[in-house]
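This is the structure, below, for whatever I ask next.
All protein chains but one are shown in place.
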Amino acid sequence: MDREKARRRVGHESIETRHLRERGELFQALKSLDRRSFMKVSAAAFGAAAAQGLLPPHSFQPVSVAHAASPTGTPDTPKFTFAYISDSHLYDRNLNDRFVNQLMRAVDDINAMDPQPDFVLYGGDLAQLGKPVELELGAQILKNIKAPRRMMVGEHDWYFDMGEKWRELFGEPRYSFDHKGVHFVVLNSVIEKDFWTERKMTALERMMTVAGLDNGIQSRFTVGDEQREWLKKDLEKVGKGVPLIVFSHSPLYKLYKAWNFWTDDAEQVQAILGKYKDVTVIHGHTHQLLTNRIGNISFHGMLSTAWPWPYAPEGMPKLTIQMGRPDPFNPHDGIGDGSVQVHADGLVDKIYNLWNRNPVTVTRQYLASNGAKDKPAAPLLASY
Amino acid sequence: MPFQQQESQLTPWLASAATVTVPQGVSPAYWRTVVPEGNPGNGAQVALGRKLYFEPRLSKDHSVACATCHDVSRGFNDHRGRAEGVGDQIGHRNAPTTLNAAFYSTQFWDGRAPTLEDQAKLPITNPIEMGMPNGDAAVAAIADDPEYKKGFQDAYGRAPNFDDLGRAIASFERTLIFLSSPFDRFAQGDANAISADARAGWALFNGRARCGGCHQMSSSNPIGTDNRFHNIGVSARHQDFEQLANKGLQALAQGKSRESIDRLAIETDLSELGRFVVTEDRADIGAFKTSQVRNVGVTAPYMHDGSLPTLWDVIDHYNKGGEANPYLDGGIEPLNLTEAEVDQLVAFLFSLTDDRLAAQNEGEKARQGALAKTQRPFRDTALASRKVFPFEARLQGGK
Partner (left out) sequence: MFASKASLTSLLLLALGTAALANCGGGAGGKSAEAPSATTGTAAESAPGAGMEVLLCDGQTKTVVPPGTSGTAIAGDLMTQWLRKNPNSSWEAEERERHTLEPSADNDDLVGRVNGQTYGSITHQDVALWKTETERVALAGSSVFHDAGALGSTDGVSCDMCHPHAANTHPETYPKFQPQLGRVALLRDMINWCIEHPVRGKAFDSDDPKLRALEAYILAQRKGKTLNYGKH
């Protein structure tokens, strides 16, 4: 029922109605101002964003709708945005409907982004056991993404057939590309030393071993000698001032060995990357909000669409503010998807689009100030 | 039903409860968190509140009282999809039952009133409900009545005023504790108090049907609510919901979202955003308060907009995994319940009606049962059996 009509009919108004009417009149008045005055008034009323002229003056639409803007209250415009979906761990749809439905939810989220991201990164572990039926199901679902896709491999995708099906569906697992002045490198950073041959494991046994996060028989993840050489070569033609963003499934640093939240040759990889002024690593595998900075390299974890991991008992980076203990009674808590806003200076804001929660943004100011500015809110419930 | 008739129906039901007292089985420590400090609810206060509950002079045209939408003969609600106020204006929300409302931590479907005291006053001044311009006008309508003068004096030791009016009605409502159902007798050890179907339904409620996740029941809080707000997808069935949700998000992204939301309130129908308007949390878009399950047999139609006519429709809605939307609560998922299991859950829910409303309950069982035999518009076996997934249809553009 239109409150304005109600007021006119009644002839006088309730407290609620009068309050709303007064606000309405304020906005009506704003609309009738000339543009410059309007900008002045609205800037005062609505914060610095409009005053800085960073938003199109003809609308109040922020740049990114579903993924909230910077917590400092100044949603400055990034150069471009890409989205991510990661760690879906699909089984055949007749075995586990939840994981499939959740990946579909993530695809729906990304498709609803306005404006659309430049591309969508898939962060690895599309399948749970690397079976062809799982990878094909995943490929089929991801085809529904409207924006262009970039695929990255995870250990769950790899160790059943050593990447045979993955290559067939998605091409080579490691590659690089340039986009709007940023150099992107996609690694296969889940290379494990052979532990299966001497134990005479079958393909499935090997995969089941790797599939266990806490299974101590598997080897630690590496980028590996050969791939590090490839990386060096790839970066030869990239100027030192060019912003570098590296996609990796393993974190490219050493957080917690027992869960392979770990890259064994991390120091060597960081040495190669560290020669660049602005380097960001976006990694999967950890299924949680994770933030780190080593030298001039920023590290951001991606959320899973399947389930959240608990935080490691030791080795947590100082910069990480936990995402808050997920509620087991809500299967979608602690998971989701997200996006990365890349700025002209090559640094990024990382947005965690947690389902059934407010999104969390980890800004480049937070990392650059070593945690002094833009600190994300501490969770009410920390990990046990 | 006319107010006098309602009153006479009510009298035998409340014979023993003339003051606000802790209900049997509820911990007194917990009950103290339910009854506010300054309003203990003695006999005079309850009696005053009861009189006010049936008082149509509190409305603009003297036609509407609390008891119009919270009708004693209709399970203390109105059996309408959305409530109807002065001048036959229809609102946006289904009127909840006054029974056991004392146990909620907040009032209204979006929890915008923190207490019964606050809730009681708001419909009075709402232009489309009781239409009074303000609290003073409401008080003025009854202040000269000698019975009210005496009533207020006895209850609060002062002249009639709007705040005490709210207090009195709240105290009366705190005596409307209707927790004596066949299920309660079953819970106390009489296995045959409810049917075998209802017993199976109770097991499902706590098990595979996942109801207990939100409709939590315990001895301290026996009504079946977690006092929280969840998007279960009912609002998503409204055509403009997603557009509205996007506007809400845009309001959030502004520096001063309160103003933007207020503006939204004037320009659009905000009702379907639910709790979001109160908290401005994205997670609350389209979220509504978990309703109690007590006496649910006599509070049709169901949900915040009254869009589900029968309890069978309610179970069908949950069975198919609600309605997929970007803010759907992750606890809502397809349940794969068989027809027999749906019947069992419905039987259990009907067993939660207080004995005093048994006649109404039987009537509803028959009426809803007959209706459910002819139409089950929300039943979707493909979704319920997980052949198709909730977010799958959205991917293929069939929102």
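We just call them A and B in the order they show up, numbering each chain from 1.
Following the convention adopted for this analysis, a residue touches a chain if its C-beta (ideal position, glycine included) is under 8 Å from a C-beta of that chain, and two chains touch if they have at least 3 such contacts.
Note that the structure is predicted; figures quoted are calculated from it, not measured.
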item	value
Residue in contact with the excluded chain [from A:Ala112, A:Val133, A:Ala147 or A:Leu213]	A:Leu213
Identified contact with the non-displayed chain, of A:Tyr175, A:Trp230 or A:Phe329	A:Phe329
Contact set of subunit B toward the excluded chain (per top definition)	206-208, 210, 212-213, 216-218, 221, 226
Contact set of subunit A toward the excluded chain (per top definition)	91, 95-98, 128, 205, 208-209, 212-217, 258-259, 307-310, 313, 325, 328-329, 331, 381, 383-384
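What we mean here is this: only the chains that are shown with their structure count from here on.
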item	value
Intercentroid distance (Cα basis), subunit B paired with subunit A, Å	39
Residue ranges of subunit B touching subunit A (in the complex, touch as defined)	60, 87, 89-92, 122, 125-128, 131-135, 213, 246, 249-250, 252-256, 259-260, 262-263, 265-266, 281-283, 324, 326-327, 329-331, 333-334, 386, 389-392, 394-396
Subunit B-touching residues of subunit A, taken from the complex the two chains share	1, 3-4, 6-7, 9-10, 12-17, 20, 23-24, 27, 45-49, 60-62, 64-66, 68-69, 73, 75, 93, 97-98, 100-102, 104-105, 107-109, 111-112, 114, 141, 144, 329-333, 355-359
